[in-house]
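Now for subunit A:
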Amino acid sequence: MPPVLQLRGITKRFPGVLANDHIDLELEQGQVLALLGENGAGKSTLMNILYGLYHPDEGEIYVRGEKADIQGPSDAIKLGIGMVHQHFMLVPVLTVTENVMLGMESIRNGIVLDRAKAARRIRDISDQYGLEVDPEATVEDLPVGIQQRVEIIKLLYRNADILILDEPTAVLTPQEVMGLIAVIRSLVAQGKSVVFISHKLKEVLELSDRIVVLRRGRSVGATTPAESDERSLASMMVGRDVILEVPKGPANPGDVVLDVRDLVVKGDQNKVAVSGVSFQVRGGEIVGVAGVQGNGQTELIEALTGLRAVESGRVELGGRDVANASPRSITEDGTAHVPEDRQRDGLVLGYSVADNLILNTYYLAPIAKGLAMQEAAITDRADRLIKEYDVRTPTPLTPAGNLSGGNQQKVIVARELSRPVKLTIASQPTRGLDVGSIEYIHSQLVKKRDEGAAVIVVSAELDEVMALADRILVMYEGRIMGALDAAAATKESLGMLMAGVATE
Partner candidate 1 sequence: GGGAASGYKVGMVTDMGGIDDKSFNALGWKGIEDGIKELGIEGSYLESQQQTDYATNITQYVNQETDLIVTVGYMLADDTASFAAANPDVNFAIVDFSYAPPIDNVRGLTFATDQASFMAGYIAAAVTKTGKVACFGGINIPSVAIFMVGYEAGVKYYNEKHGTNVEVLGWDTAANNGVFVGNFESTDDGRRTGEEFLAEGADVIMAVAGPVGQGTAEAVQAAGNAWFIGVDADWTVTASKYSDIILTSVLKNIDVAVLDTIKSASASGFAGFGGESYVGTLANNGVGLADVASGAISNDIEDELEDVRQGIIDGTIDSGWETYLSNL
Partner candidate 2 sequence: MTLIKTSAKAQRRARTLGVVLLVSALAILLLFVPGANAGQTTTFAFNETRSEAFAIPELAFPTRAGLYLMAALTAFAGAYQLARGFTRQGAVLGIVAGLFVLAFLTWAARGQSMNLTGMMKSSLLRAIPIILAALSGVMCERCGIVNIGIEGMMLSGAFLAALIGSVANNVWVGLIGAMLGGALMAALLAVLAIKYRVNQIVAGTAINILATGLTSYFSSRYLQKYEVLNTPPTFLPIPLPGLSRIPIIGPALFNHTVPVYLTLVLVIAIQLMLFYTRWGLRTRAVGEHPRAADTLGVNVFLTRYVNVLLGGCVAGLGGAYLVLSSVARFDELMTAGKGYIGLAAMIFGKWNPVGAFGSSLMFGFADSLQTRLAILAVPIPSQFLLMAPYLLTMVVLAGVVGRSRGPAAGGQPYEKE
């Protein structure tokens, strides 16, 4: 019997970019096909074409052996194709039910929405595949992990049997990843076929039946987990050898730079998000903050950087209490901050790279003399940093919005780490980035440490925390469940703490 899905010579050009270059792809019934590739390799584009969001310039698509003409998502849906997009496609203010039923609403006596019916259907589906969600919940109140489930339920609700999952694990915690993998397995078990996109080689090796690697829009090879390992896959993706663990010598901690005592911070729905946290960070060490998303890490960092009010407690930076100090004074005290959401907080997408590189130093000499800003100084700095931090941008005047996510991140890293600082705070520094970029940013953080700065790294990626940190703090429900030495830490021990289980 023919493959459920066949792509032949798919080509897609974007202005200035050959996103997909004659890509062939086959997906067998009941299999998991992993699609690997650097950022910008063309994975999403290819899948968007399959789902009818983009139209290919060349090439044909065959579904269950028959040539398919996919004009838009509705065609794809009719063909039983469903897609979970790299960036969630959920309407935050609507309920789970509304989000799921949107587009194929069930209707009562003629015109009235039949929410109850849809909700029932959703419950059935979640029972069947072990995807618990509350159909009445409003999506924006749900943690990403659950939102992920809603996305999958959307597919199943439409009886899709070809499932495309574009980087579904990028935002998930280890536990959630486990859960997702289990779900995918049960889906496959029930005869569905899955295309699974990820940068995380471990998952790919664990989950997939076949692996196809894209590079620069071309398919550079297919393999199976059996025939490959992380290193080989990585070099296939990047086209060169890459080092997977961070090369760093032993830390030699100096004196205390940051001293947090009994810190209490409120979250957005002004319920306490950080309740009585105390810890210290010394110069010359990297402290990793691990934890399932939404356990107070975000609020903790925002409080440390002055972006969120401190209810009570002390935050001593180099001896000075900076609790509730303004973000600016904290920055000026020598704090660098790589924010969690680069596009929302870290950049002005409409500004040129050069202008983004002075976002928090625009008022200081030599960038500004009094009220007047100094063109020359700005461009000099831009040229220097773009070279030094290897930011891939056509020109310093290119709007940051046109850079790839990874390069956007590099702009922020360049801006923050190029300043002389006592304390460096990096939240999710490599989320959604490819190995190349990850490698680079990690090395920069280590470099900062070795220069004697205190470094805090918050990440949902256990691998990252373990690879980078000298000490690891695990947060659970606004408290620090435990602090352990990176050397002593194991995935299991951390996992327990993250789940709120205190070790002895």
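Selection rule, in plain terms: all candidates are chains of the complex that A comes from, given by their letters.
By definition in this document, a contact is a pair of C-beta atoms (placed from the backbone, for glycine too) under 8 Å apart; a residue touches a chain by one contact, two chains touch by 3 or more; residues count from 1.
Since the structure is predicted, the reported quantities are computational estimates derived from the model, not experimental observations.
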{"item": "Among 1 or 2, touch partner of subunit A in the complex", "value": "2"}
{"item": "Residues on subunit A engaged by candidate 2 in the complex (per definition of touch)", "value": "51, 53-55, 72-74, 77, 83, 85, 89-94, 98-99, 101-105, 107, 111-113, 154, 270-272, 275"}
